[in-house]
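The other protein chains are all here in position, but one chain of the complex has been omitted.
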Amino acid sequence: MMIWTQAKLLSAAVSVLAVLVCFYTGVVVGRMRSKHGIEAPAVTGAPEFDRAYRVQMNTLEQFALFLPLLWLATALPVAIAYLTPALGLVWVIGRVLYMRGYMVDPAKRSLGFTVGAVAVLGLLVLSIVGIARAWLALSSG
Amino acid sequence: MMIWTQAKLLSAAVSVLAVLVCFYTGVVVGRMRSKHGIEAPAVTGAPEFDRAYRVQMNTLEQFALFLPLLWLATALPVAIAYLTPALGLVWVIGRVLYMRGYMVDPAKRSLGFTVGAVAVLGLLVLSIVGIARAWLALSSG
Partner (left out) sequence: MMIWTQAKLLSAAVSVLAVLVCFYTGVVVGRMRSKHGIEAPAVTGAPEFDRAYRVQMNTLEQFALFLPLLWLATALPVAIAYLTPALGLVWVIGRVLYMRGYMVDPAKRSLGFTVGAVAVLGLLVLSIVGIARAWLALSSG
């Protein structure tokens, strides 16, 4: 059984938050579908609906990068273990900013996107360092 | 090494079934693409194709919510361990119903969608309770 430290449980909690963000992007799409009378299976028809759908798709694309890196960095911790769930929380905040900005105006999506991307980049670096250190420890052990 | 109980192996088996459902939604898209002569990269062109493509995308969106929650609930079990893979099986059944309903008529997608959403909601509750209990156990321990 995996030993659950507080840092790992915080990664679990951040994962739940990230799932809720993805879920909420779908709720907004459903709301816009009904507000603008866009019948399924159409995925275009009103600018506000189109923005909501792009927010959902982009969040899904980014979630697919984020979640594997979050758990690689969680399972192979380096330095301060809390840095990993902290970066996860930054991602969640970035995606909320992205959604809020994009729904007002697509030009306002950059800040939230950048915040999320910085978190992904941080988790990427932690994952690579974690894998490399564990590999060296195995090889020299 | 993770200790594999029967409940955890059932979650693994349900994960394979869920992957197969996602895979099958893509097979149907490919079949509709060739049936209606819709050349890639177009993703619209015939009502039946459009429905198949929405089924695939919606299944992918829901899978991204489902799978992380299934494994959080599996790794942090509360009460009856078999409840987690049982909810996973409910999700798989819901998504098959969704696909079958949607391909006949988009208005018939609600039942399957709801069954899948109930399973996701159940896994969400189990995950949150599991994380909270493990956190309290660590803090008091």
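Note that the chains are named A and B in the order they appear, and that numbering of residues resets to 1 at the start of each chain.
Just so we're on the same page, a residue touches a chain if its C-beta (ideal position, glycine included) is under 8 Å from a C-beta of that chain, and two chains touch if they have at least 3 such contacts.
Values in this document were obtained by computation on a predicted structure and should not be read as measured data.
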Residue touching the undisplayed chain, where the options are B:67, B:87 or B:119: B:67
Full-complex contact with the absent chain, from A:72, A:89 or A:118: A:72
Option from A:9, A:60, A:78 or A:92 whose C-beta touches the chain left out: A:60
Touching residues on chain A - with respect to the absent chain: 2-3, 47, 50-51, 53-54, 57, 60-61, 64-65, 68-69, 72, 75-76, 102, 106, 109, 120, 124, 127-128, 131, 134-135, 138
Hidden partner interface residues of chain B, rising order: 1-2, 4-6, 9, 12-13, 15-16, 18-19, 22-23, 26, 39-43, 56, 60, 63-64, 67
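Keep this in mind: only the chains that are shown with their structure count from here on.
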Chain centre separation in whole Å, for chain B relative to chain A (CA means): 19
